[in-house]
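With one protein chain withheld, the remaining protein chains of the complex are depicted in position.
So that you can tell them apart, the chains are marked A and B in the order they are listed, and the count of residues begins at 1 in each.
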Amino acid sequence: MELLLVMLIGLLYASGIYMMLRRSMVKLIIGLILLGNGANMLIFLLGRIVKGKPPIIDSASKMLTEIYADPVPQALILTAIVISFGLQSFAIILVKRAYKITATDDLDELNTTDEIYE
Amino acid sequence: MNNPYIVLPVIFQLFTAVLLMFFWFRVNAQRLITIICSLISVGIAIWLFNEVYNRGILTMQAGEWQAPFGITFVADIFSATMVLLTAISGMAVAVFSTGSIRNARLKFGFFPILNFLLMGLQGAFLTGDIFNLYVWFEIIIIASFVLITIGGEKAQIEGAMKYVTMNLLASAIFLTAIAILYGMAGSLNMADLSGQVAQIENRGLVNVVAILFLVGFGIKSAVFPLYFWLPASYHTPPPAISAIFGGLLTKVGVYALIRIFTLIFIPDEFLSNLLIIMAALTILSGGLGAILQVNMRKIFSYLIVCHIGFMIAGLGIYTELAILGAIFYLIHDIIVKTNLFLISGLIFKLKGTLNIEKLGGIYKKYPKYSLLIAIPLFSLVGIPPLSGFWSKLFLIEGGYLEGQYTLVGFILLGSFLTLWVIAKLWSEVFWKESVDLPKKINVKYFYELKPFKQWAMIIPIVILTVISLYIGLAAEHIIVLSKQISSELMNPSAYIEAVLGTKTDMP
């Protein structure tokens, strides 16, 4: 399971960065989304994967003694997903506006703000 | 010491934002509320600063979940100073924007979003939890995305594409770093991490994580070679928005770098060298870039990059004296950079352009404004006794004592380049003979504005200029403050003790 996840994360990061390096705006957004998902999976993996051991303490004992599933990574991923939902929907609308205004999907065309004399 | 009220700066900004959202289309009501609430938030920040200055580090555990398990808010003297500076520049920008920004833009919710941005900044300065820091950064960037695109002109959208992409990439890298750090140390509380990371044996992996943090925050604070998005985007939105971006958004990255590298990852030789090289190249590339430009706001954008290098240099040298210089520079830079972008807004309203080759004759026509503008310009250069001088003095002394002669050379070169740029700017914009510019239809000139709006643009500049004069002329106060901050940063045991409530022996 871990090995599979490791490969999946590597694939997500690699394809995300590859897509970002393409010149299309839409592919840029897809790349960012893939990269974000890769980061989320990485949190999930590095929080140690434990199956069927909820972090619930027995009323008799004071602390967990056995191995348990860490709830923190899940909370982190949930937060990260919610945030990236907002950011990505903004980015998609921005790309749409940019396409409308500049009438191009090519990122190389968006260089007027880098010129000295605009 | 526990004090539940240290989150008040954050809560009050959120309260202001929510209040303003109820008046979404009533722009004049928003103006009034913004001015009043920003004054109150300065008051809250002063209270917090005073409290921390007199009583030491204050902490708050959100929801009474004790550290290191809950989310901790910590107000040490560094955070409190940054909160105060944020409140002051936020107030200046808020007041300035009541005069300078068109109603059409204000109707898209400019003021609520500005307050969300300020809330994110206050939160980022006060939090003691690294994932919480990520969340505050996301709040900052999403608010800044809206601010940079508000109005939707072509240049804005183009600048925003670069800005958004680089910031999203930085967030992904930051998140990756947090993931690996959590996997290694099993904690997210910065004070707890300080002890945990020191015990990890695999130093190679620790350095990798440190580099990931450096890249993530480096993109946000625009250090070499990650700064290209900044000059491409900061000159596109209205001047008030550039002011808050230039004054605070890059500095929050620097704050995070200083915090992380003094508390969690103590730089070893490799990291220090890397920071020093990055700092030197940042100074060089920012300074040389500024010489080439003709758009005033682009010049200032490159100068931001150049001066970020000074602060990173202080962090790279890593002695108490150098950090003192970096902190002093940070304090001076927030006020002055905010002021400079506001000034560029004023000049645009006066003349209708920011191209320095077309501008001219401002000194002859507006001698009083020119005198006002001269003070922040020269304190940026660091002409004694203005504020930039003292901070550079400490940086250079710190570098000299450590034997970093090359870096000292770069700092001097950076100051020299800044002087060149500002001298060129001054002679082109203020002393050169005025050229008659064609009147632009879509620009509302300064003399066409109502007196209220004219004052709303002048007063913030005056306030910030007075503060930067104070920083320069009463430098001993700021030196004492920076000294306290840097000694707290270099000996983090007090911070750790205040958060975790136990005595820990730190190396």
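The definition used in the following text is that contacts are C-beta pairs under 8 Å (C-beta built on N, C-alpha and C of every residue); 3 or more make two chains touch, one makes a residue touch a chain.
In the analysis below, contacts and distances are computed from a predicted model.
The complex appears with one chain absent; UniProt names that chain "Na+/H+ antiporter subunit B" among the candidates "TonB-dependent receptor plug domain-containing protein", "Na+/H+ antiporter subunit B", "Peptide/nickel transport system permease protein" or "Cytochrome c-type biogenesis protein". Within the complete assembly, A:93 is the residue of A:7, A:57 or A:93 that touches the hidden chain. Which of B:15, B:366 or B:400 touches the hidden chain is settled by the complete complex: it is B:15.
Panel shows subunit A; residues 82, 86, 89, 92-93, 96 of it touch the chain omitted from the view. Seen across the whole complex, the unshown chain contacts subunit B at 4-5, 7-8, 11, 14-15, 17-18, 21-22, 24, 60-64, 73.
Here is the rule we go by: only the chains that are shown with their structure count from here on.
Here subunit B touches subunit A in the complex through residues 131, 134-135, 138, 141-142, 145-146, 149, 152, 154-155, 157-162, 164-165, 168-169, 171-172, 175-176, 178-180, 182-183, 188, 231-233, 235-236, 292-295, 298, going by the rule given at the top. Against subunit B, in their complex, subunit A makes its touches with residues 16, 20, 25, 28, 32, 35-36, 38-40, 42-43, 45-48, 72-73, 76, 79-80, 83, 86-87, 90-91, 94-95, 97-98, 101-102, 107, 110-114, 116-118.
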